[in-house]
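Comments concern the structure below.
Complex shown without one protein chain; remaining protein chains in place.
So, subunit A:
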Amino acid sequence: MENIMETKSLHLYYGDNQALKNINLQMRKNKITALIGPSGCGKSTYLKTLNRMNDLIEHVKIEGQVLLEGQDIYDPKVDVTMLRKRVGMVFQKPNPFPMSIYDNVAYGPRIHGIKKRSQLDELVETSLRGAALWDEVKDRLKKSAMGLSGGQQQRLCIARALAVSPQVLLMDEPTSALDPISTMKIEDLMVELKEKYTVAIVTHNMQQAARISDYTAFFLVGEMVEYADTEKMFSMPSDKRTEDYITGRFG
């Protein structure tokens, strides 16, 4: 099984506070890896280290390695913009730019130098189709993205991420603000997306992790307690803390 991303002995500190302790995790290519754990366990922090979103926070210190296809993404030679093109991110709250649907999707490609109209048109269409949104918006591409429903906005954000052809998609609780129908659409979409991309998702919804992920990692107070095949994790977890958490016996 091929790994696309991997962290080795990863430690992360916010000032004196250690938020991640010695995380060794391999992310399998074209699979969905779910990160679960109670609030404050470090799962979102971990996700953010995978495309250096923590760079923006002051007093963050990172030790260990984060490898993307064997290359350390914290190497000073790495171009962060290029890294984020390869490792895209979708957030908890849909955050479309206050511009048209078309321009939202074309934003990334334009930054990366694509100017030709026909090429952009094609990219916008492929990305929106990839995010299962095309049919709903094809007649109003010039309208503001802010007029879309929450679920549509989230799929637009996914389309925006896809437009720059990433290898890995990071999703931080992408459906927690959505209704069940929109959630189902995003979940279906994730399962389709793994054909082409590798997906890592942080979720508080245990059933969601069980439904869609291939592998699950359980985090607790900055440590990765257990990593396993999702079916194994939800039927016969090996650590008692995992068992207590997923069955709701925690605390």
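Everything that follows uses one rule, which is that contacts are C-beta pairs under 8 Å (C-beta built on N, C-alpha and C of every residue); 3 or more make two chains touch, one makes a residue touch a chain; residues count from 1.
Everything below uses one rule, namely that contacts and distances are computed from a predicted model.
UniProt lists the omitted chain of the complex under the protein name "Phosphate-specific transport system accessory protein PhoU" (options: "TrkA family potassium uptake protein", "Stage 0 sporulation protein A homolog", "CidA/LrgA family protein" or "Phosphate-specific transport system accessory protein PhoU").
Contact with the undisplayed chain is limited, among A:Gly70, A:Gly113, A:Pro180 or A:Gly248, to A:Gly248.
Considering the whole complex, the residue from A:Gly130, A:Gly151 or A:Pro237 that touches the absent chain is A:Pro237.
The chain not shown here touches subunit A at positions 206-207, 210, 231-232, 234-237, 242-243, 246-249.
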